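The complex is shown incomplete by one protein chain, all other protein chains being positioned as in the whole.
Every chain is named by a letter (A, B, C, D and E) in the order it is written, and numbering of its residues begins at 1.
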Amino acid sequence: MSTFGLIEYAEASPEVRAVYDDIMATRKTDWVNNFWKALAHDPAALRRTWQTAKDVMGPGALDPLTKELIYVALSMSNQCDYCIASHIAGARGKGMTDEQLRELIAVVGFANSNNRIVAGLQVEIDEQFKT
Amino acid sequence: MSTFGLIEYAEASPEVRAVYDDIMATRKTDWVNNFWKALAHDPAALRRTWQTAKDVMGPGALDPLTKELIYVALSMSNQCDYCIASHIAGARGKGMTDEQLRELIAVVGFANSNNRIVAGLQVEIDEQFKT
Amino acid sequence: MSTFGLIEYAEASPEVRAVYDDIMATRKTDWVNNFWKALAHDPAALRRTWQTAKDVMGPGALDPLTKELIYVALSMSNQCDYCIASHIAGARGKGMTDEQLRELIAVVGFANSNNRIVAGLQVEIDEQFKT
Amino acid sequence: MSTFGLIEYAEASPEVRAVYDDIMATRKTDWVNNFWKALAHDPAALRRTWQTAKDVMGPGALDPLTKELIYVALSMSNQCDYCIASHIAGARGKGMTDEQLRELIAVVGFANSNNRIVAGLQVEIDEQFKT
Amino acid sequence: MSTFGLIEYAEASPEVRAVYDDIMATRKTDWVNNFWKALAHDPAALRRTWQTAKDVMGPGALDPLTKELIYVALSMSNQCDYCIASHIAGARGKGMTDEQLRELIAVVGFANSNNRIVAGLQVEIDEQFKT
Partner (left out) sequence: MSTFGLIEYAEASPEVRAVYDDIMATRKTDWVNNFWKALAHDPAALRRTWQTAKDVMGPGALDPLTKELIYVALSMSNQCDYCIASHIAGARGKGMTDEQLRELIAVVGFANSNNRIVAGLQVEIDEQFKT
């Protein structure tokens, strides 16, 4: 049960509908996933977050699939079940293969392990890394 | 001051030297960074971690740069200062540009934000994401 | 299924009942939520945690609602589903409005984003912040 | 040593200066802290993050001090040293007293403890919290 | 619904079966838990992870129960529900009593609290701890 409930298209204000329309047009789909419907109770946050999604996750020096892979990896690391499920779907929609996902999961495990081994070993930063 | 101190090449056992040699040969460099020197007090862990590094971070369905970008992103998310500094250097060595790094940092921020907004909104997983 | 099961009032020892009674009296309710029933298998922990709750979350230089808002925000950040659900209820009981909750969620997202952007940028602490 | 270095006002582009000017005007100060100078290498991120800061952290259903307290608490929970130092300063500038900060730290400790005790006890969400 | 589904023994490749056989022989059980079945889609990761499990979690300077207790504690701290459930079972199989588990949960709460209080207080490391 979502905190404020989900706002469906039929009951949405014009302002919210405009964002939903843009989400569907940008993604070339005919539905909007629950994250946006749950966020729509705060129209300013909805608009800002969707705008940031377009600015941050769109094509640039990194391609959208690479950005999506990074997003998936962070969501796994942060134990966000919804984000894992939704962004695995998103990454698959952008072309991620099962083999890529398996390798990504291995990197997530390895980095999370080493991040703490480094803490445990209290490793000082090498001079070479400071420039 | 590292937990057990750093083991330099000159004082390393043959077993540890063999790993150091492989690190330098694989990376085509003439030095070994502090993480490995701090870990070398546990030769089995040194060997296992380096072997995993080669297995997990090497070429596959994802290229080594993409894996390194994911590793950097996770290290930022996990607040591991050493890992951030060393893997930014590693990613640059694999061709990461400043522009790519800037976009990566933006994705790290965005995913970390949304991972918690989702928790706050208690969003249920869409049926479409369950298959 | 809770780790040790839940201890209901009817089956509780006098020591545990005394805490339950104090919880209900303090909160002016006629029920005790599952957290305390799950913790009651360790009566010393139950007593200590409830005492700390009264000491830390009660009125002081910060009012109880502000403390509850902080608690909710931390629970979202830490991905504790039970804590989010129970402390949103607690905060509402102390007067939190939906609008306040929406703004709180926005702050949670923003801080979690910036906490990692700062890590990625490896920002040094300004001299002005050191005094 | 910040990842890309800090962009000082004198060397900033007009676009970056406009944000710096707005930061100083909004905060009624004559300096800009390192976070923004480190972020300024990505002018779009600088503008977006500052705009979000104004939207999210400004007056609303929650007053700016309460929002700042929440931000400080999250930064402590996330182990972001820079954020702790800079936002304690920010909160003090908005009127936070030492006594309030001490109580906030106690809440941060308490919530972080209980968030994990709940996980360890595998507590199910009470029906009462689901509506 | 697991990301790639679960690979049951009957449908497993000889390579995967060999690991399953070793898991059951080592643990003296006749079944394999879902973690390994979910990981088996990446046979190299399955082999590597199981080998590391044997190397890291087996007898050494720390006995297997102590290692399992540490693993349980970390899983609680990291909010991994599956890991909490499976490793509590594993620890009980190695002799953990309910009383030990209750004390472990108390330590998990206490350390998580203090880890953040320390951050909030910005405590400098004592000279005595640097040697």
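The rule is simple: a contact is a pair of C-beta atoms (placed from the backbone, for glycine too) under 8 Å apart; a residue touches a chain by one contact, two chains touch by 3 or more.
This structure is a prediction, so every number in the text was calculated from the model and none was measured.
Enquirer: Going by the touch rule at the top, give the shown chains the omitted chain contacts.
Expert: A, B, C, D, E
Enquirer: Would you indicate which residue among A:Gly5, A:Pro59, A:Gly95 or A:Gly120 is in contact with the undisplayed chain?
Expert: Looking across A:Gly5, A:Pro59, A:Gly95 or A:Gly120, the contact with the absent chain belongs to A:Gly120.
Enquirer: Looking beyond the chains shown, say which of E:Arg47, E:Lys67 or E:Lys94 touches the absent one.
Expert: E:Lys67
Enquirer: I'm checking contacts with the chain that's been left out. Which of E:Ala10, E:Ala25 or E:Ile125 qualifies?
Expert: If we include the chain that is not displayed, E:Ile125 is the one touching it.
Enquirer: Name every residue on chain B in touch with the hidden partner chain.
Expert: The missing chain touches chain B at positions 3-4, 41-42, 45, 78-80.
Enquirer: Can you list where chain D touches the absent chain?
Expert: 79, 88, 98, 101-102, 105-106, 109
Enquirer: Against the chain that's been left off, what residues of chain A make contact? List them.
Expert: Against the missing chain, chain A presents residues 76-77, 79, 81, 84-85, 104-106, 108-110, 112-117, 119-122.
One rule holds for everything that comes next: only the chains that are shown with their structure count from here on.
Enquirer: Could you grab the centroid distance between chain A and chain E? Build each centroid from C-alpha atoms only and quote it in angstrom.
Expert: 27
Enquirer: Report the inter-centroid distance (CA atoms only) between chain C and chain D in whole Å.
Expert: Distance between chain centres: 20 Å.
Enquirer: Please compute the C-alpha centroid of chain B, do the same for chain C, then give the distance between them in whole Å.
Expert: Computed from C-alpha means, the inter-chain centre distance equals 34 Å.
Enquirer: So which stretches of chain A touch two or more other chains?
Expert: As it turns out, chain A has residues touching two or more other chains at 1, 3-4, 45, 52, 55, 78-80, 88, 102, 106, 130.
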